[in-house]
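All protein chains of the complex are present and in place, except for one that has been dropped.
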Amino acid sequence: MSNKIPVGVLGATGAVGQKFVKLLEGHPWFELVELAASDRSAGKTYAEATSWRQYTRIPENIRGLTVKTCEPGLDCRLVFSGLDASVAGEVEEGFARAGYVVVTNSRNHRMDEDVPLLVPEINSEHLGLIRIQRERRGWSGAIVTNPNCSTAGLVMALAPIERAFGIRRLVVTTMQSLSGAGYPGPSAIDMLGNVVPFIPGEEEKLETEPLKILGRLEGGRIRFAEFGVSAHTNRVSVEDGHTECVSLEMEKKASVDEVARALAGFTSIPQELNLPSAPERPIIVRQERDRPQPRYDRDEGGGMSAVVGRLRACPVFDIRFLVLSHNTVRGAAGGAILNAEIMKARGHLD
Amino acid sequence: MSNKIPVGVLGATGAVGQKFVKLLEGHPWFELVELAASDRSAGKTYAEATSWRQYTRIPENIRGLTVKTCEPGLDCRLVFSGLDASVAGEVEEGFARAGYVVVTNSRNHRMDEDVPLLVPEINSEHLGLIRIQRERRGWSGAIVTNPNCSTAGLVMALAPIERAFGIRRLVVTTMQSLSGAGYPGPSAIDMLGNVVPFIPGEEEKLETEPLKILGRLEGGRIRFAEFGVSAHTNRVSVEDGHTECVSLEMEKKASVDEVARALAGFTSIPQELNLPSAPERPIIVRQERDRPQPRYDRDEGGGMSAVVGRLRACPVFDIRFLVLSHNTVRGAAGGAILNAEIMKARGHLD
Amino acid sequence: MSNKIPVGVLGATGAVGQKFVKLLEGHPWFELVELAASDRSAGKTYAEATSWRQYTRIPENIRGLTVKTCEPGLDCRLVFSGLDASVAGEVEEGFARAGYVVVTNSRNHRMDEDVPLLVPEINSEHLGLIRIQRERRGWSGAIVTNPNCSTAGLVMALAPIERAFGIRRLVVTTMQSLSGAGYPGPSAIDMLGNVVPFIPGEEEKLETEPLKILGRLEGGRIRFAEFGVSAHTNRVSVEDGHTECVSLEMEKKASVDEVARALAGFTSIPQELNLPSAPERPIIVRQERDRPQPRYDRDEGGGMSAVVGRLRACPVFDIRFLVLSHNTVRGAAGGAILNAEIMKARGHLD
Partner (left out) sequence: MSNKIPVGVLGATGAVGQKFVKLLEGHPWFELVELAASDRSAGKTYAEATSWRQYTRIPENIRGLTVKTCEPGLDCRLVFSGLDASVAGEVEEGFARAGYVVVTNSRNHRMDEDVPLLVPEINSEHLGLIRIQRERRGWSGAIVTNPNCSTAGLVMALAPIERAFGIRRLVVTTMQSLSGAGYPGPSAIDMLGNVVPFIPGEEEKLETEPLKILGRLEGGRIRFAEFGVSAHTNRVSVEDGHTECVSLEMEKKASVDEVARALAGFTSIPQELNLPSAPERPIIVRQERDRPQPRYDRDEGGGMSAVVGRLRACPVFDIRFLVLSHNTVRGAAGGAILNAEIMKARGHLD
């Protein structure tokens, strides 16, 4: 009998759900024992219910598990949610009410004032909201969220700059991969040799989530960071990995070298605690003039590192750079698993 | 015998040269009679010398023309240059010295203080530099340049804003097509499912050329415009058409609607003169939330219009928008031909 | 008042329907006056009802036409059908019964024994089936079909070989474009950097339709041609244009040159009649070692020519070659319009 913590995945047959299944294979702390999905999938084995699109096979011990419906009754206390936003809101609340800890990638509760929007390298103290969430809502469980995939990479680069120099405002333009849109996502007819310069709801997330993530927990509330963000989001023909071009104005003046050192030297609690999914270096700074590139660099740190490059002075603000991160690992399932790991390390799963 | 003005193309076998050949087919004012290229091509027929990559066939009357070397002696007074920057500088000077009017897409002389960097809708008065250029250099010919392909679309959108409201500064991030790199350009291995976030020399051009183009001719010199530009340039897997995301601060406050009207209503001297290559509308403003897109919109106005979309308020500056333009038409051969047309209309070819 | 024949399009808002609208713009014989689509679209203007994806704008006189439901009552006698196969069968029969001539691209009736599967350059005598169709079914109207998009290009190349030398058997492997799957068609996630080696139902069509098309009308029935076809069909990341590699055994021996002459010299009734959509040369034979290529050659003859290349001896059979044709022009809407043109010329629309 395993000593690992039994966990479930809600929305297990979808794109994010599959990534949870893949990343949890062989996890040293968590053992995947429950899979839940829509009524259409319930009752089937996982192999039957899912149209598997990962490059490795379905883990052998998962293939034959019977998929259940997304209702409390799963035999575990921790569930990861990759549910579609159209259903995640109520389902996740139902699980939290029933005593489950829901670590979710869905957007529905991210901006709720009593719900942590967690990036363990940045704001693990926001886990203090869990106590407040439980008091206010009368829940024995809890909901903890991770940011939108384009936010996840950006905030990683912003955090050390904000801490060291303060951020006044920034303009960010993204070139986001196809996998960020879920499956089937965009039509190949639309994407071939094209750029689609609009992603519904994405700019709003990129302009608000970083302010919460980089905010301070004071008196039981998050005091949002107060810099301005202007986001331009685009979809390009890339399989995985979101590339973002950032021009940024700081509160205090600092040289490009000082910023580079703040970024490259960044390390935080997940690294100190040696959490299983924590990359050795949360931020990797590349010196080549043409890197990072999504196809070559997205898998740095197992897909959990943000890769910064082309750090240089900005003629309009202070500095500018590129940041690349893996949208389905750091920006989705991997980020959520790291959230659960720090919760375990901090005693929130006891 | 044709009454048209005989013209030649320098660098006629290259990517830009082929575009000149294609766009000059059936031109109402100009007749292509001379083709010049490298020594390797000289002496061959054009059909033999060029590896033709346009979607229409080589014009019948051009196929059999003998390619000459790039030296004065061509039987025409106006030459279009699509020469590579590695040779364009001296060759073009030699032609101008010998009395030719050189209308060039090459970058070498763009920032020379006595050479017009011309966009006929914006700064046709800069043609006044020709007189100064001739005096200073003792030339009977002249050199006139058009901007870099990524600048060409940007300045079209900037001009009416600058005129109506003034520009203080802007951040521009580009997603540029493969054809902007010439042929063969990037390796398919590098581009498939990837973004290359660096184009040598491109950001410098995008940060300086607009200031000259939007500058004023005063006392025989261009007084540059004085706004700040921060450029991030990227190569993406698009055949033709550069897409640019712009966040912009204006001198005077203006609403999104006022800016939209300034853009959509923009028309200028080439339109008044009804120049053959002038698009009816230099700027087309799209209202759809996801347009322009390079594959669908690059051919607006025969590739000579700039297409603006997603015009909206900017949380950090004042306004933001997308601008798309066809990099090998407006941004190269088409822009140069329009330059020659306005020169003809203004008597500079007499 | 126009003297043109008024025509309608069934399924006008879909991918094939849009192509009909585009190709009928300015047609010298036909005037598009009726648009019909699903109940969801009915009552809207065409501009509202369709999500237009052609590179030219919706024709001005069509934008404001009100879309009707797909039921008899349209004010024209000739209708083109781009209906989805899920509904085309019954709808088209209803129109034919009500006296309409239905020229359809849908597959439903292609193999009906009294319905012509028409390629005007090859089997215009099959129009003789119309009389039999009307007698058997008691219709005053009629249904005439064109072949599947991958068949359309193949049979064009087969016809002159069959006529001159006879065909014993062939192996054909296709690389088919995205547009052949309709819109939205395959997911960009599936197609990026990939080949999908299966297209539902496609191989069956490619193995049977050519036999009917190249068959002889004898005693009121088509006697099918009797050669064997083995088809391998693949989807690749190409916008338009199906490329097919063919190895072929002939009844009579013939040299590569003899076959090349039979192909290049092929011309037929549509060319003699100078039908508006008939390409000057139905088959273009390219000599370059690496042509045809879909991006460069699909538009030959306005998309109505089949382009053959790499004609050479086959070590296993007799000859082998490539054939490329435009799947949404010759292989869909353009083929249907040419069918209607020959019907008009032959008096079948009187």
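The chains carry the letters A, B and C, assigned in the order they are written, with residues numbered from 1 in each.
The rule we apply is simple: a residue touches a chain if its C-beta (ideal position, glycine included) is under 8 Å from a C-beta of that chain, and two chains touch if they have at least 3 such contacts.
This one's a predicted model, so the numbers in the text were calculated from it and none came from an experiment.
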Problem - Contact set of the excluded chain (shown chains only) - result: A, B, C
Handout entry: From C:99, C:197 or C:220, residue that would touch the chain that is not displayed
Key = C:197
Completion exercise
Which of C:50, C:145, C:247 or C:277 touches the missing chain? It is C:247
Completion exercise
Across C:61, C:230 or C:255, the one contacting the chain not displayed is C:230
Problem - Residue among C:181, C:238 or C:283 touching the omitted chain - result: C:238
Practice task
Using the definition of touch stated at the top, determine which of C:11, C:82, C:309 or C:331 touches the missing chain.
Solution key: C:309
Completion exercise
The missing chain sits against chain C at residues 169-171, 173, 175, 192-198, 207, 228-230, 232, 234, 236-239, 243, 245, 247, 289-296, 309-310, 314-317, 320, 322
Problem - In chain A, positions touching the absent partner - result: 53, 55, 192-193, 296, 299
Fill in the blank from the handout: Residue list for chain B contacting the dropped chain reads 53, 178-179, 183-193, 237-239
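As a convention for this text, only the chains that are shown with their structure count from here on.
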Handout entry: Centre distance in Å when chain A and chain B are each reduced to the mean of their C-alpha atoms
Key = 43
Practice task
Please report how many Å separate the Cα centroid of chain B from that of chain C, as a whole number.
Solution key: 41
Completion exercise
Here the gap between chain A and chain C, centre to centre from mean Cα coordinates and rounded to Å, is 48
Completion exercise
Where chain B touches two or more other chains at once, the residues are 192-193, 296
